[in-house]
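The complex is shown incomplete by one protein chain, all other protein chains being positioned as in the whole.
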Amino acid sequence: MERLSRRRFLKISAATFGAATAAAHLPDALRAAAAQGEKGVRTVATFCEMCFWRCGGIAHVRDGKLWKFEGNPKDPQSRGRLCPRGTGAVGAYYARDRLQKPLVRVGARGKEQWKAVTWDEALGYVAERMQKIKAEHGAEAIAMFNHGIGVRMLQHVLKSYGCTNFAGPSFAQCRGPRDVGFRLTFGEDVGSPERTDIENARCLVLIGSHLGENMHNTQVQEFSDAVGAGATVIVVDPRFSVAASKAKYWLPIRPGTDLALLLAWMHVIVTEKLYDADYVAQHGYGFEQFAAYVQAFTPEWAYPETGIEPELIRATAREMAQHRPATLIHPGRHVNWYGDDAQRSRGIALLNALMGSWGRKGGFFTPASMDVPDYPYPAYPKPARPKLDNPDKKYPFAHEALTTGIREATLSGKPYPIKGWFVYATNLLHALPNEAETIEAIRKLDLLVVVDVIPSEIAGWADVVLPESTYLERHDELNVEFFKHPFVSIRQPVIESPHDQKPNWWIARELAVRLGLERYYPWKHIEEYLENRVTGAGLDFAQLKKQGVIRGARQPVFFDEGVPAEFPTPSGKIEFYSTQLQEHGFDPIPRYTPPDPGPAGSFRLLYGRAPMHSFSRTQTNPLLADLMRENVVWLNAVAARRLGLKHGDWVRLRNQDGVLSNRVQVKATERIRPDCVYLVHGFGHTAKGLRRALGRGASDAGLITRYKVDPLMGGTAMSVNFVTLEPADAPQEA
Amino acid sequence: MTAPLFKYGLFGDEISLIVAFGIGIAFGFVLERAGFGNARVLAAQFYFRDLRVLKVMFTAIVTAMTGVYVLSRMGVVDLSLVYLTPTFLWPQIVGGLILGVGFVIGGYCPGTSCVSAATGRIDGIVYVLGMIFGLIGFAEIYPMVENFAHSSALGQITLSSLFKIPYGVLVFAVVVMAVVAFVGAEWAETKFGGKKPDADSLLAPAKTLAPSRLLAGGIVGLGVIAAVSGDPYRGPFARVDTRELALNAGTKADHISVDQLADWLVQGRNDFLLVDVREPAEFAAYHIPEAINVPLAALSPDIADRTERIVFYSDGSIHSAQAWLLLKSLGYSNAYMLFGGLEEWKDSILFPRLAADATPEQKAAFDKRAATAAHFGGAAQTGVAPATGTPTETPKLAPPPPPAGDGAAPAAVKKKKKEGC
Amino acid sequence: MTDSTDTSHAPRPHVNPYWAGFALGLVLLTSFVVMGRGLGASGAFSTAVATTVHAVAPAHAESNAFYAGYLGDGTTHPMKDWLVFEVLGVFVGGFLSGALANRLKFVVEKGPRIANGPRLAFAFVGGALMAIGAKFALGCTSGQALTGGALLNVGSWAFMMCVFGGAYALAWFLRRQWL
Amino acid sequence: MSRYGMVIDTHRCVGCMDCVVACKTENHVPEGYCRDWITEVTRGEFPTLRMEIRTERCNHCDNPPCVHCCPTGASHVHERGGVVLVTKEECIGCKACLAACPYDARFVHPEGYVDKCTFCIHRVEQGLLPACVSVCPTHCMHFGDLDDPLSEVSRLLASRAHHALLPEAGTKPCIYYLT
Partner (left out) sequence: MIETTIHRQNPMIDPAFHAWGWEIPVYLFLGGLVAGLMILSGYHIIRALWDKDRAHGHYVTAPILSLALLTVGMGALFLDLEHKLYVWRLYLTFEVTSPMSWGSWILLLVYPALAASALLTLPQTFPKLARRLPFCSRCAGALHDCPRVVQAIGFANMLLGVMLGIYTGILLSTLSARPLWNSALLGPLFLFSGLSTGAATIHLLAHVRRPDSGSDDFSDAVLSALVNWLRPPAPGHVGTQKLEHADNSFLTVELLLLGLFIVGLLSSTEVHQRAVELILTGPYAAAFWVLVVGCGIVLPLTLQFLQAQHRIRSTVVPALLVIGGSLALRIVIVAAGQASAWTVASH
C-alpha cells in the first residue's frame, strides 16, 4: 500500500507541475502539438542491445539524423527509462571506430592486416572454408561463441549445417555457478532477467554484487525504489561500492571468504530459530542434517576468516530475519570468483530458503512469459558427434555449454578436432581467462570468423571479419522474456547503416544460400519471419511495430497469488541437503575452504563494472567514453602511501605470472580494503582499430592468467590473480 | 629542533624557495664584497698576482667544514641528511679541466658571473649568454656523452671513507693545508704581484694579533678539536620530552594491546606498521603475521613517515620500549609498543586460556579468541571443550530419508533462453 | 653629465679575503643547517634553459634526456626550483652589494692589452665551456668545489684540483687578456 | 511568480550518469564537455565510510553572480521560472561568468560562447521535464516550481532533510539535495 500511495503522490505532483508550467503559459493547442512530437521528428520503437537486458526504447530521428533514444513507457523492463548505455545509443551509431566493410586477413593472424572485400567475396570465402572443414573433419568441427540476441539467426544457419558446439561466456564465465547453485537447491535457475523482486524487498543483501555500478536497468530501478522505501541494505564487498554507500551495514569482507560468512549467518539463524519454520517444514528437505551441520560455524569461527566482528554477523543475521520473507539475498550475476562459486551460490540459495523468500513477495517471483510459437523451420540434421565442451560429464552440473571446454578441445583436438570458430559479438580475448590460451587455440584453427560491430581484439585474430549493423539499424529476433509481466518486444531499424554493414539475419541467410541450405529459409526478409511468429501468437504485428512492445495479461507470480510451490529437484523440495551432490562425491551442504592468500606484498585483483560501459565494447562510443575515458586502479589510500604512490600517479600492474598491464592511474581511496585492488573491466584495449580506446586504461582480462575451475559446473573463477604495482611514466598528451 | 631544518619538516617546498632566495642574496652579497664580480680580480689568481680566490674559497671551505663538523658533533645537524653529490670520478675530472679552461678564458665561474652581470659588467653578461649557449649545446650532444657522464660512479662518498682516514683527522689536515696555502699565497703575492702584505695579512709583521690571524687560529683550533673528536656521521641524535614520556607511560597511551593488534590483523587493517625489533634469526623462527623485521641496531630515523602509526614488539617489553623511545624522540608522533610483547601475544592470542569460573560474557569472548588463535596458527588451551568443533572437515552426515509422499518426478525445469552476462 | 668623480661615489675597496671567505663559509653553513644542501649556480641556468626550450619546442625538450631531467614530472613548474630562486637571490645580493660599494658600472673587465670585442668573444666562449664542464662535473665552483669541498666529497676535491689544474695550465696562453 | 528548481534524492542516486548522457544527446553538448555531472563525496576512513552521490549542474541561483558580472547581458535570468540562460549571440566569451560561478557549472563551447545547463527550458515550455530528470532510472530527480507550496519539489523539501551546495557563497541556489 505504501508503494501505491507513493505512486499516487508522484502522479499528483506531476499534475501539479504540469499545471504550473504548461497550463499557465501555453495554449492548449500548443500543448497538444508538443505532446505529439516536434516537427521533423520521427520516432521508432525498438529495444536496446547495449546489454542483454533488452530494454524497450524509442528512437528519435530529427531531420533524418539520429537524435536520441529514450525509454519506452510501455515496456516492462525499461519502464520508460533507460540506463546511461541505453541513452547513449546514439553514440553507437556515430562511433567513428565502427567496422565498415567485410575484411579478409592478408597478414599473419593477430597483426590486424586486412583487405576490404565485398560481401559476396567474404561470404563465399567463409562458405568455401566451411565446406572444406566439413569434408575433412565433419560439421561439428565448427564451433560458435556468442553473446546477445543476434546470435539466434547465425545459430540457425550453423545448426542447419550440422554444427552442435555453441557456447557463450555468459555461463562458464559469468552466471553459471549461480544458476547451478540455485538449481541444486530450488530446482530452478534465477534466470535472466533475474526473478528477483527487489522493489518489494524490505531487506536486500548484496554479496559482491554492485548494483548501481552494474547497471541492469530494472534491477537498478527497483533497487532505488527499495532504498527510497527504506529497505535495509546489507552489502558484503571488499570495496565500498555505490550499493555499499546505500547500505545500513557494509561488511568489508576478506576476499574469498563469503561462504564462511554465509555459514555463520545460517548458524545464527538456525541456532536462534530465526528462520521461517513453517516454510522450511513444508518445503525443505534434509533440514535436520543442515541444522546439525551449521552448528559448528559460529560467528566467532567466521571472524578470523572474514574479518567481520561476530556481533556484526549476528546483528545482520537478525536484521535479515526480522524482514523475512521480504528478505532477498541477491544471487548476484557475474559470480566466478574463487572456485567455490557454485557451492557459495548454493549457500546464498539456502539462506534465501531459510528466509522463505523463494516464491514470496520481496524475494523471488515465478516469471511468466508470452506464448509465442517458434517459426516452423524444417528439422535440423542430427549432428554426427555429441557436444565436446564437457566430455564424460566431467562437470556433472554444467547445464549449458562451456566456452573454456570448447577452447580446451580446440587445443587438444580431443575428443575430436575443432577447426573453425564463429565468434559473434563477444570479445573472447577479454571475456575468457588467460588470453594466451585463447590465442594458442586460435592458432590451431583453419577458420576464424568474427561478426561484430567494432574491430575488437578478437577481430584482430580473425580470418574474416563481417561488419554487422548496430542494433539501431537492424531487425532481430523477437524478445520474449520470462519476467514479472509477460511481454513481446520487437527490434526494428531506426536508421540506415552508415557504411556497408549488414544485419545478422541477412548475413546468416546469405551464408545459408552459399552453403546450399536455402531450404532452411522459407522467408526472404526477416519481417516475414517475425510476422509469422507474432501472428502465430495471436498478436497484431502492426501494433507491435508501432508500439515496440505488447504486454500480456499479468499472471500470478508469487505463491500467495496462487503459483504452485513446485521445486523440480530430485526430492521435489528445497534441498538443504543435496543427494545429487552427495552422489557425485561433492559436499551435500556447502563446505568452506580458506582462500589462497597470494604472494606476500601483492594485491588480489578484483574487477567489476561501471554503469556507462558494457564489457569491452562501449569504449568507442563517444558519448559513453566521455563519461569514463579510461579506468583507474583502486588502491587503499594507506597502501598507496606505503608504496609511495599518490592519487593520480601512473602505474603498471604486474601479475604473479609476470604479465605487465598498460599504464593506469591510481585512485588512492579509503573505499577499498588494503589487500586488494580493483579495476573496471573492459579497458586497456590493444586493437588498433579501436582508436578512441586504444591504450587507455589497464585490462584486467590481460592480468587474469590464472583461473580456478569450479568442480561442479566448470565455471572459471577469475578473482584468483594477484598483482603488484610499478610506477609508470605519464602519457604524453598529443 | 634538529637540523637540517628543511629535512626535518620545519617548512615545506614552497617556503624553501623563499629561503633559497634569502641565502642567494647573502651568497651574492658576499661574492661581490669579496671582489668576485670582477673578472680581473678572479683571473689574477692564475697569474699569482692576487690570490683572493684561493683565500676566499679555502677560508669558506674550512669555515663551513669545521662549522658543520662541530654542529654535527654537537647533535644540532644530522650530517647524513645533508645532500652529498654522488661522485662520478672521470666525468668530474674531465669536467673540472674543461671548467678550469673556461674559467681562465672567460674570467668567471657561473656564480661569480651572476654577480658581475648584476653589477653591470658587460663581459659578465656576455659570459652568461655564453653559458646558456653552452647548455643548449650540451643538451644536443648529451645523448652521445650520456654514458660517459654516468661512468665511474663511486656513489655518495667522502674522502674520509675513501682513504679510510678518520673524518676529524681529515678536517684537521684540510685546515692545516689551507693555512699553509694562505701563507704560500701571501708569499706568492709579494713575489709576483709586487704586493706588500697589509696589516691584516698573515705575513704582516707580527706586531699585534691581526683579526685574520685570530680567525686562522680559531679555525685551526677547531681543526685540532676535530682531529680528536671522531666521526660526525653517527647515529641520530635526538631529544626527548620527558614530561610527555611520563604522561604517555602514565596513561598507557603508548601501548597497543595484543587483543587490539589481533583484531587489526584479522580485519585486514594496514594503517599501521608492525615492527619486530628482535634479531633476524628469531624473526625467522616466528613472528606475528604482517610484521617486518628491523633489529634494534638497524633502526634508522627514516624507517617510515613520521606520522605513520608504528607498533614495536620484541620478546618482552624492554627492546620494544627502547625502539619506541628512540623513534618518539626522533619526532615520530604515532609510535606504540605491543603491551607484553611476544610473550603476551603467545599467552593471550595464540594459546588463550579460559578461566574455569568464566562468566557467559567471558566465555563468548573466549570463543572469538579461540577462533582467532586457530587463525594465527595457535590453539586454545583449556580443559573446557571449545564451543567450536572442527568445521573445516567434511561433515560426515547421514543423508536424510527420501521425501515423504510418492516422490513423483517434479515438473521439468522450464526451458528458458539465456544470454548475456 | 656622465659619471661623477665625486669622492663619495668612488668604489670602495674589496674586503679582506679571509673575512669574505669566513662570511661565505657562514652562508654555506647556514645553507647546510637550514636546507640540508649546499650552494649552487649552474643548475639554475640548466633549468631555465630547459624550461625555455620546453616552451618553444615541447616535443624536443621531452625527448631529450638532459632537458627532461630538469623538467621534472610535470606536477610543479620546473622554474620552482631551489637553485633558480637561489641564483635570483645572487643577482639581487650582488647588485645590492655593488650598489652599496659604488661598484655598479657598465664596463668590460679586461686587461689593458685587449680590445672589448675579443674580450667579449672570450667571455662567451669561456661561458660555453664552463657550462659544458659544469654539466659533466654535476656542478660548478659553487656546487662542487665550495659545497662538496666543505663536505669532503671525493668528486668535489678531484674536481677542484682539476679546475685549478686546467686554469693554470692555460693561463700563460691567455695572459694578454688579463695582464 | 514561479521559481523552477530541482530536488535530488541522494539516497536514490547511484551516480550512473544517465542524466549526463541524456543532456548531451538532448542538447547536442559537444564531445569532451558536459552540462551536468556526478560528484561523489566520501567521508571517513576505512572501514567507517559514508558517501553522498550527487548529480550536479547549474543551480539557476536566485542571486546569480554570473548574470551580475556579464558585461553584455548575454547571461540573463529567463522570465519563466527564473532560469539562468546565456544568449549565445550576445556572448563575447570573456569568461567572467566562468570565474564568477562557484559551482564551475559553465564552460566555453568550442564555438566560442559560454554554455551551461538550461533546465531544458525548451522542453519545459512544451510541458516536458528536463531531459536529465526524464531519463533518470532511479527517479532521484524532481523538477518543479519551488514557489508553489503544492508542487512535488516543495513537498519533498518540506518533508525531508536537505541541503544546497555552497549556500555560504550567497548565490541562493535552486537545486536541493535530500539527505
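Observations, loosely collected:
Chains: A, B, C and D, in written order; residue numbering restarts at 1 for each.
Everything below uses one rule, namely that a residue touches a chain if its C-beta (ideal position, glycine included) is under 8 Å from a C-beta of that chain, and two chains touch if they have at least 3 such contacts.
None of the values given here were measured: they were computed from a predicted structure.
Looking at the complete complex, one finds that the omitted chain is in touch with A, B, C, D. Check D:Ile8, D:Ala22, D:Ile38 or D:Val83 against the missing chain and you find that the one touching it is D:Ile38.
From the set D:Val77, D:Val108, D:Ile121 or D:Leu150, the residue in touch with the chain omitted from the display is D:Val108, counting the whole complex. Of the residues in chain A, those that touch the hidden partner chain are 626-629, 637, 669-671. Where chain C meets the chain that is not shown, the touching residues are 1-2, 4, 6, 8-9, 76, 80, 85, 88, 92, 95-96, 99-100, 102, 104, 106, 108, 115-117, 120. With the whole complex as reference, residues 15, 17, 20, 32-34, 37-45, 65, 68-74, 89-96, 98-104, 106-108, 111-114, 165-166, 168-171 of chain D touch the missing chain.
Operating definition for what follows: only the chains that are shown with their structure count from here on.
Averaged C-alpha coordinates give centres for chain B and chain C that are 29 Å from one another. Counting partner chains per residue, chain B has residues 267, 269, 271 touching two or more of them.
Within chain C, contacts with two or more other chains are made by no residue at all.
Contacts from chain D toward chain A in the complex involve residues 2, 9, 11-12, 14-18, 20-22, 24-26, 31-32, 34, 42, 44-47, 49-53, 80-81, 124-129, 131, 134-140, 142-145, 148, 150-152, 155. Interface residues of chain B, counted against chain A in their complex, comprise 266-271, 305, 364, 367-368, 370-372, 374-376, 387-392, 394-395, 397-400, 402-403, 405, 407-414, 416, 418-421. On chain C, the positions that touch chain B within their shared complex are 14-39, 41-42, 45-46, 48-50, 53, 64-67, 76, 80-98, 101, 103-111, 116, 119-120, 122-171, 174-175, 177-179.
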